[in-house]
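Only one protein chain is missing; all other protein chains are in place.
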Amino acid sequence: MNFIGEDNILEVNRVNMAFGGLMALSHLSFKVKRGMIKAVIGPNGAGKTTLFNIITGSFPPTEGSIIFKGMPVEHLKAHKIAHRGISRTFQTVELFDNMTVLENVMLGCHTRIRTSFLASGLRLPMARKKEAQIREKAMKILKFIGLAEKFKDPADSLPLGEQKILEIGRALAGDPDLICLDEPAAGLNETETYVASSLIRAINAKGITVLLVEHDMKVIMNISDEIVVLNYGQKIAEGSPDQIQNNARVIEAYLGSG
Amino acid sequence: MLVIKGLNAAYDNIRVLKDVSIKVPKGKVVSIIGANGAGKSTLLKAISGLMQIKKGSILYKEKDIVGMTANRIVGLGISQVPEGRQIFAHLSVLDNIHLGAYLYFKRNNRLEITERVHRIYEIFPILETRSKQIAGTLSGGEQQMLAIARALMARPELLLLDEPSMGIAPLVVREIFNVIEMLNESGTTVLLVEQNARAALKVADYSYVLESGEIVMEGLAGELLDNPKVKEVYLGG
Amino acid sequence: MPKLLSAVYTILVINAIKLSAAFCGELCLINSMEKITVTGQIFQYLITGLTVGSIYAMVAVGFNIIYNVTEIINFAQGEFVMLGGLIMVFFYAVVKLPLIVAFPATVILVTLVGILLDRLAIRPIRHPSVLTLIIATIAASILIKGAAMLIWGKDPYDLPAFSGRDAITVFGAVIQPQYFWVIGFLIIVVIALSIFFDRTIIGKAMSACADNPDAASLVGINVQQMILLSFALSAAIGAVAGITITPISLMEYDRGAMLAVKGFGAAILGGLGSFPGAVVGGLIMGTIESLGAGLISSGYKDAFALIVLLVVLFFKPSGIMGSIEISRIKRF
Partner (left out) sequence: MLRIGKLPIAVFALFIVAFPWIAHKVPPIENYTDIMIFVGIYCLITLGLSLLMGYAGQISIGHAAFYGIGAYTSAILTANYGLDPWLCMFFGIILSAVVAVLVGAPSLKLRGHYLAMATLAFGIIVYIVFNEETAWTGGPDGMTGIPGLSLLGFAFDSVDRYYYLVWIFVFAAFIFTANLIQSDTGRALRAIHASEPAAGAMGVDISGYKLLVFVYSAVLASLAGSLYAHYLNFINPSTFDLFFSIKLLIMIALGGMYNLWGAIIGAGLITFLSYEWLHYFEEFEVIVYGAILLVVTIFLPKGLAGTPEIVEGWFRK
């Protein structure tokens, strides 16, 4: 499907999310333009991960809607949303630790190339052809993210920096239109952070829209086109990195002075 | 106060620490910086008894504590604030704080415990307003404060902090480092493990750099801040 | 195909007829025996249900103790009850100890079995996962059952009621004095445990172990000791349940599994981990079973409780008194 003239790939419309009596998000609205890198920042507990979970279908919002490529998706389950073209990574790495590096990325292709239960069980020629396709595509992605040499290693044997990169690779394998990255630099050192930010730029250069949550302000200011700031589930500011850095409310609630 | 000599540790035959030797003098803040996976957390776990040691000695007040279980080491005056805010998520904030003084409860010092809780609330006023809340519902920054508060309840002479700034908003990080400085001024010795090298070096007196399980550099924190190699690798140039 | 359809249809019809016939039969029988009224009969089922329910409640409490400390479901929980009954028989009938001495002796012995269970089956597992823990406790339950069969054989055993068998009649229903013992012990156990877990620091320390064992040892809690204590406590409660129920319903070597399943049903129904929930769950479970067996079909007696268990699991797995918020952060 092609949405020529669709300016916004994602719209978050007046989303409310309540857990028990606690409001994790209240009346949150913002838009993500196709092809940009948009960052969501805010203190812990501001609702950033909750927002990601709602966008990617872990649970539906209490109220409000999420419009992706012009269609509401807030009621869909996670795998349906993945099929529509939203992919994600997790704050604490969620790799499949019972698989190799290659298999992790191969699974990422699941949204695009799949074989049916019967076809795989009977190992029909069609299933074999698809399996070869999947493998080829996964290797290509591993080369792109620079982990091709480690394709046979168990995923959990990689150092954290590479695990985070691999998770991004796995998310890329489904050819998403929008990729949501939950703290891609958390726990990484300067060098690893640099690798991760370059990768995010490279992904964006391929035309994939990026939505990311991050604490590392250097990463945020360097790579994002627009920033949304959350505090206690509410949007307190939105704008370019420069605007945000000089926004009085943001300084007071999040960045601190000096 | 704490002297570690030739420490070796391994997970499933993969060596994580190789002949690590460090010293933590009484009343000082010592920090260990290094990349992820360098073995920083393992080192702290080895000291606090959560991790089995292959070889080497850990002398605390001239007494070897290698092989002691974690719950006994706490009794000697070493408290650890574990990585990733491991509070008791299902219990209330006050229960969490009380459990920090578990060993004192066993000795039945009720009055002293009330006093200490009071003192904790002075340091972290936000915890007093949340004392009835289930700890798992606190924000990340509040959970980190709670984890520190819980460790302080045991009246440690040596406080081990594992990545206190990880995943926390910059504003709260500053607050937490202020608390560390304040604790040190009131006499607590601190051993700090941090990814955030700049903050760690600012607050510390002395520092070690850990790379792939080995100490590759050490020195006064101020000197390391100006060291070109440290600058390049850990402070981002 | 039509043949099959008609077969299925016949099955349904026959069952429906059987059910209603059984129901009418029961009522007719009651009418013909003028001494027992319908309400009396139902009251009788209720009393029996509450008594059996108290035992399920105690099994559920045992589940909860271990679960609250370790997040393990101990599939061998029912074996403690069985052992309680049979060891009591041994002390009372073979060693000829008086009741008052045999009782604590039995509890101590079963508690030892609980401690051994932890030391020999749970602690040695190096990388415990839900699956290995389930398998280990099932293994232990088979072992205990097998040992019981070797020692006591396959016959059911009886014990004298604690305060005689002179029944009291209320509204036409016969109440054994032993019923009061069962319910009394349940009340004592639940009150004591609630105080222990909510008010004492050791109780809180035990909950902390379930939450985060590493963090618990970092504040000075001896986690292994707490786990051991939880197994000991829940074995002791199982023993009490077994000793008090034997005079009413006898005891044999293979009762453990069914008691465990129904006790678990009670625990789930009330909300896993909650002690008041265990009591409510157990009583409901026992009542449904007793009414179902009495009014619908005695052959399906065991099935009623299990169907309730499934319905609860399918529609409200957090139970009627459990907290969804808390069950969401649990590991297992």
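Every chain is named by a letter (A, B and C) in the order it is written, and numbering of its residues begins at 1.
By definition in this document, contacts are C-beta pairs under 8 Å (C-beta built on N, C-alpha and C of every residue); 3 or more make two chains touch, one makes a residue touch a chain.
These numbers come from a predicted model, not from an experiment.
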**Item:** Touching residue (missing chain; options C:134, C:174, C:291 or C:320)
**Value:** C:134
**Candidate in contact with the missing chain, chosen from A:13, A:29, A:65 or A:115** = A:115
**Complete:** Cross-chain touch to the chain not pictured, restricted to A:79, A:129, A:143 or A:249, is A:79
**Fill in**
Per the touch rule stated above, chain A touches the missing chain via residues 56-58, 77-79, 82-83, 87-88, 90, 94-99, 103, 106-108, 110-111, 113-115, 117, 120-123, 127, 130-131, 134, 170-171, 174
**Asked** List the chain C residues touching the unshown chain?
**Response** 3-4, 7, 11, 14-15, 73, 120-121, 124-127, 130-132, 134-136, 138-147, 149-150, 257-258, 261, 264-265, 268, 297, 299-300, 302-303, 306-307, 309-310, 313-315, 317, 332
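As a convention for this text, only the chains that are shown with their structure count from here on.
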**Fill in**
Higher number of C-beta pairs in contact (A-B or B-C) found for B-C
**Message:** From the mean C-alpha coordinate of chain A to that of chain C, what's the distance rounded to whole Å?
**Reply:** 47
**Message:** Report the inter-centroid distance (CA atoms only) between chain A and chain B in whole Å.
**Reply:** 32
**Complete:** So chain B residues touching two or more other chains come to 137
**Asked** Where does chain C touch two or more other chains at once, residue-wise?
**Response** 325
**Prompt:** So in the complex, which bits of chain A are touching chain B?
**Reply:** 22, 42-46, 91, 159-161, 183, 186-192, 215, 217-218, 253-256
**Complex contact set, residues of chain C against chain B** = 201, 204-205, 207-208, 210-212, 214-223, 325-326, 329
**Asked** Which part of chain B faces chain C closely enough to touch in the complex?
**Response** 48-50, 69-71, 74-75, 79-80, 82, 86-91, 95, 98-100, 102-103, 105-106, 134, 136-137, 150-151, 153-154
